[in-house]
Structures are given as structure tokens and as C-alpha cells.
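Missing here: one protein chain of the complex. Every other protein chain is in place.
Per-chain residue numbering starts at 1, and chain names A and B are given in the order in which the chains are listed.
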Amino acid sequence: MKAAKLTYHKATSIEHALELVGRYDGAGKLMAGGQSLVPMMNLRMTAAEHLIDISGLSALRESAWKDEAFFLGSGVTHSMIEDGKVEDPARGYLRHVAAGIAYRSVRNRGTVGGSLAHADPAADWPAALLALDAAIVIQGPKGERRMPLAQFQRGLMETALGEGELLKGVLVPRLSEKARWAYLKFTRKVGEFAHSIAAVVVDPAAGISNVVLGAVGGKPLRLNGVSTSLSPREIESDLKAADLDGSSYECQVHKTMITRALAKALQ
Amino acid sequence: MTKLSLKVNGEAVQAEIEDRTTLGDFLREGLNLTGTHLGCEHGVCGACTVLVDEEPVRACITLAASVAGREVRTIEGFAEDPAMAVIRECFSEAHGLQCGFCTPGMAITVSDLLKRGKCADAAQIRTELSGNLCRCTGYQGIVEAVELAREKLNA
Partner (left out) sequence: MHKEGKGVGASLRRKEDWRHLRGLGQFVPDMKVPGMLEVAFVRSSVAHGLVKAIDIPGEHRARVFTARDFPQAKPIVAVAKIEGFKYSEHPALATERVRFAGEPVCLCTGSSRAEAEDVAESVSLEIEELPAVVDMLDAVKPGAPLIREEWGDNVYVSRTNTYGDIEAAKKAAAVTVTREYRMNRQSAVPLEGRAILAVWNERLEELTLHVGSQSPHQLRVGLAQALGIPETKLRLVVPDMGGGFGSKRVLYPEEMMVAALALKLRRPVRWIEDKREHLLAAIHAREHHHKVTAYADARGRILGLDVEIYVDAGAYSHWPNGPFMETGMASRNIPGPYAIANYRCKSLTVATNKSPIGAYRGVARPAACFTIERTLDEVAHAVGREPWQVRVENMVPASAMPYKNVTNLKFDTGDYAESVRRAVELIRLADIRKRQKQGEPDGRLIGVGFASFTEQTAHGCGEWVSRGVPVIPGYETCTARMMTDGSLMLMVGIVSHGQGMETTLAQIAHEELGVDPMQVSVRHGDTQVSPFGMGTFASRSIVMAGGAVARACRSLKSKVRKIAAHTLACSEEEIQVKNGEVRGPKASLSFAEIGRIAHLRQEALPKGTEPLLEVTATYEPAVDTGVFTYATQAAVVAVDPETGKVEILDYACVEDCGTVVNPLVVDGQIVGGIAQGIGNALYEEIPYSESGQPLATTLADYLLPGAPEIPHIKLAHLCTPTPHTEYGMKGMGEGGAISPPAAIANAIRDALMKIGAEVNETPMTPRRVRAAIEVALSKKSQLVEA
């Protein structure tokens, strides 16, 4: 189980990474922590003619407040968040999510940006950050652009990242003291990819009221808002809108996770 | 081919490797450090766990080239480590190993979780061990070994 041949490039700066991405237009693949990419390469389910390694870029691990939002560098690892080495503007939500990703040795290399850019529908950050109304900061050859995370993930392992661009970071809103959240995953065993993710974030002060379902279809699904009275029927109609067979086992699990996450967040 | 220089078990190492070489293959085939075992090669079993800059990572899904300039520590690099000496004793006392294949990766994970203090009770220990599969012991001896080591190291 060994990867196919590739040419390795170690990016020495964000500019260098962009230059490489541009140079190998189409044949280049960015690698952050590589914790999803390298297994797929070992299995020869994916190949990268030119692998551009951005895991060494400390510039991508920089995080800071920018106005009212917290900028989380895309190279921040899950364990940096888990350990509180990076501020959690979401009052423990990010730490909770980070600590539940795969296993410690994966969290030590896996990054927030890598997870978002890989865009696996069952991954944690795409669903968790969508529920936070996070925004994405993309660096291209001509500068930065921003977009809501909701527009970033387009489908199964497909994002709005254009050729020659890289994910620089994510802007996370500050949650107020009154914020409530819940993040539930359904897995058969600890550490495996989730079969259902329910993320609920409510913060009137920040104007956030989200229910997000992950591990469903091609990308996380935003449901019709949070309410103490969200009935099973309303949840069902939301799920139906996402082409989920109401009588399926998957639907049953999603409903259960959403109901429980809502109850937990609103208790 | 890529030129690689890094530190392995305290010693500077320079080598020329195929770009696709994983850290696991480099350690085993290139440096003959065969204590790092490859169980699944796709990041699930944890047998290949080594430290990079004192943090556990999976050598099978880490490219060797991407740890250039950093410090790698394998099970062989723990020969003189005082905490590992205690862990080894406790593993033997509690019968925390049978075939020995998962053992090096398991021992490194255990040394890390003890260092981080993630060993309050059996439930926390089991969660912390979730990324290291053992097919022989049913984990009971391993969990007992961690509890024993926690007491001995805290004493």
C-alpha cells in the first residue's frame, strides 16, 4: 500500500506556495497535514503529480482578532485548538469539536484548513464551522478574497477554491456569554468518521441561530433555524428537502441527532 | 529524489529519498529502525506511531520529506528514557502485550498521554488509546499498565 510516484515541493512561504500552485496548474495538489490525503494516496485512490507541502508554513498558523471576528489560520492543527494553544472565540465549541476529531496523533498533524479544503462531507470542521456562520479567507495570486463558508463547500470534496488559490484561514465570530451550542456525532466507534453530525449554535447577540447536519450527502446541510419547538415533522421536511428518504435508517439517525443536539443546546 | 536532513533519536541524519517515501518507510527501510511497525498504512491502527518534535504522529501517513529539519523519536530512541522505563515495567507486569506488534506504537502513545495527564480514569485512558489498535490483549492489560505507570510516575 504505497503511493504512486510524485514530485514533492516544500513551500517556504505563502507566496512560494501560490507560485508552485500556479506553476503546476492542474497537476499540483496542496498538502496541509496530509491526514486524509496521504491515506488516499497510499491506497492509490488519488494521486498527486506535484505535491505542494504547506505543513511547514508558520504563517498559516497565525491567528488573531480581526475586528469582531477571530481569524484562525488554516494551518492551525486540531490539537493546537484542543490544547487551548489557540484562542476559542466560540466559548469552548471549537475545543470540543477539535478534541473529538479522529485520534490524537492525527490531530497533531491535521489542520482546520486541510479539513475544509479536503471537503469530506463526514469531516467535522465543515459542519461545525458552518453552524458558526464562519467565513473563509482565500489567498490568490492577486490577493485575498472572502466568502461565507456556506458558499465555500460546493459538494463532495469540491470547494470554491480556484486554480492558483489556497485557503488562508477562517473567520470565526465571537460568541457571547448567552450563546448556547451543542455538537453531537454519531459514530459506531470512537475516532471513526461520523455517520451523522448535528451542530447547533444559538447566539442572539451575534445573530446566530443555526442547525447544521453533517455527514449527509455531498456537503453539510443547514436546516431551517433553531427553535425550541422544532418538531420531528419540521425536521423531517427539512431532511426531505435534502433528498433524504424519510423511511431510511440514515434519516432516522439524523433526526435523532438533530433532536438531541437541539435539546442539549436549548436545555 | 529529495535530499532530506533531520534528527532521528538525537542524531543528525542525511539521506536521499524517493519523494513519495513515508516517514514509516524511511525509518524502517532507510535507517533500519524496525521498531516502528506498519500495521495498516492508512492511518487507522497506530502501530507506526512515532514522535515528531515530541508529539505523536502516524509515520505511515506522514511523508518523510515533510518532517525535514525536525526531530523524530522512535521506540529505539526511548532506550534511556526514565518514564518509558517505568511504562515498560508496567506493561510487563500487567501483561499489556502479547504478540508485540502494536507495542512500540502503543508505548509511545502511552508515554504521551501520561505526559499530558490524560489518564484520570480508565474511561479517559481508553479514549486516549482509541487510535492504537491491539488485536491480542483486549486492552485490559494495557489500561492497567497505564494506571500502574500513572501511580508510579506520580509517586
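Simple rule for what comes next: contacts are C-beta pairs under 8 Å (C-beta built on N, C-alpha and C of every residue); 3 or more make two chains touch, one makes a residue touch a chain.
In this text, all values refer to a predicted model and were calculated from it rather than measured experimentally.
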Task: Given B:13, B:122 or B:153, the one touching the chain that is not displayed - done: B:122
Open item on the list: So one chain is hidden, and I want to know which residue out of B:23, B:57 or B:107 touches that hidden chain in the complete assembly.
Closed with: B:107
Open item on the list: Could you pull out which residues of chain A are in touch with the chain that's been left out?
Closed with: 1-5, 43-44, 186, 188-193, 249, 252-253, 256
Task: In chain B, positions touching the absent partner - done: 18, 20-21, 25, 28-29, 32-42, 44-45, 47, 74-76, 78-79, 88, 91-93, 95, 97-104, 107, 122-123, 125-127, 129-143
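By our rule, only the chains that are shown with their structure count from here on.
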TODO: Go ahead and note the Å separation of the Cα centroids belonging to chain A and chain B.
DONE: 28
- [ ] Under the touch definition given earlier, write down the residues of chain A that touch chain B in their complex.
- [x] 1-8, 10, 31, 34-35, 38-39, 41-43, 51, 53, 55-56, 79, 102-106, 108-109, 189-191
Task: Interfacial residue positions of chain B with respect to chain A in the complex - done: 2, 18-20, 22, 25, 41-43, 46, 49, 52, 55-58, 60-63, 65-66, 68, 109, 112-113, 127-128, 130-132
